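Notes for the one structure printed next.
Apart from one protein chain that is not included, each protein chain of the complex appears where it belongs.
The block that comes next holds chain A.
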């Protein structure tokens, strides 16, 4: 390990690997830190297809996708540590951060001119989604169950109830069924499925798995292991309706109730958090409110596609490159991206006319035949539909950004 790097990348999943590759290609000296025992992150345990359609123009499994990225990373001979943790990122000065890193060789203090934080997300657990009851064996998050089954080859249970119908929940329902378990039900709080329609079709309908919409698992019961869950209907305000309880026998509960950006290390460094994304507030270089700390992937915003995660990794590395080259970012004037009608979240939060930018956003409500409008810059895009489960990705050119004074509103408007 050197004593100083141009960029230290935290996280060896798709965002971190992409950032390290790009930074190395741009000529920076790079160190990557991964806390698991292997590089690759979550796609390494995603044996299903649906990865790389944009980035590689091919439909790959998660494992194939990340293999290609790892091959590139290896070819560039980037310095990295696995089984290593970053304990602390200290914003020592505008141009220097000090990182305290634990590896198998001991504790190190290393300086970095920039940091790309790409530590991904954590899964929401049962207490965050209002499930009460016994704390027995047989309750897993989707990611834990996936690691057990698809890396270590151990089935988490025989009769499974899945909480949450996002793409993760749906895909896990299919995986469990194919591997011989019985998925008794998928329980969804909202009145519509959280994931893509095609996943409802090919993961649930293909196997006759019941989907309970507008329902919540309110209680887990069992002595040593899960024996049943209590499922309750919810009203329009998502409150359980007394008297509608129903019991489903099962030995396993899998929670696929969403992800939250995992920010522990950089939160302590003082980055500002957006309550909508629960990730950091960033500018169009994906720099956080702490100069020189960049963020990418699911640590920035929960993405639908690994393709976007990789794109953000590369973007953050280019931001780090500009920072290293100029001793800070070149942009001086920031325009605030303002969330207008039916925009629930949008990143980056501040835009500059020094570069083109890709905006990632989600709507609050599903709508059909709409226009995505940026009134201050006179840009409009027609969309056949918008859905909360599908991220909107749109590019703004720097000339367009330059037309706005201090704010750029993004809104969804209905066709008259």
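Note that in this section a residue touches a chain if its C-beta (ideal position, glycine included) is under 8 Å from a C-beta of that chain, and two chains touch if they have at least 3 such contacts; residues count from 1.
By definition in this document, contacts and distances are computed from a predicted model.
Visitor: Select, from "Trk system potassium transporter TrkA", "CxxC motif-containing protein", "Na(+) H(+) antiporter subunit C" or "Electron transfer flavoprotein subunit beta/FixA family protein", the UniProt-recorded name of the complex's unshown chain.
Guide: "CxxC motif-containing protein"
Visitor: Of A:34, A:150 or A:188, which sits in contact with the chain we cannot see?
Guide: Of the listed residues, the one touching the omitted chain is A:150.
Visitor: Just one of A:4, A:206, A:235 or A:368 touches the chain that is missing; which is it?
Guide: The missing chain is touched by A:206.
Visitor: Consider the whole complex, including the chain that is not shown, and state which of A:125, A:158, A:198 or A:325 touches that chain.
Guide: In the complete complex, the chain left out is touched by residue A:198.
Visitor: Given that one chain is not shown, which residue among A:4, A:58, A:179 or A:221 touches it?
Guide: Of these options, the touching residue for the absent chain is A:179.
Visitor: Residue by residue, what part of chain A touches the chain that was omitted?
Guide: Chain A touches the missing chain through residues 38, 44, 47-49, 53, 60-61, 63-64, 67, 149-153, 178-180, 196-198, 200-202, 206, 390.
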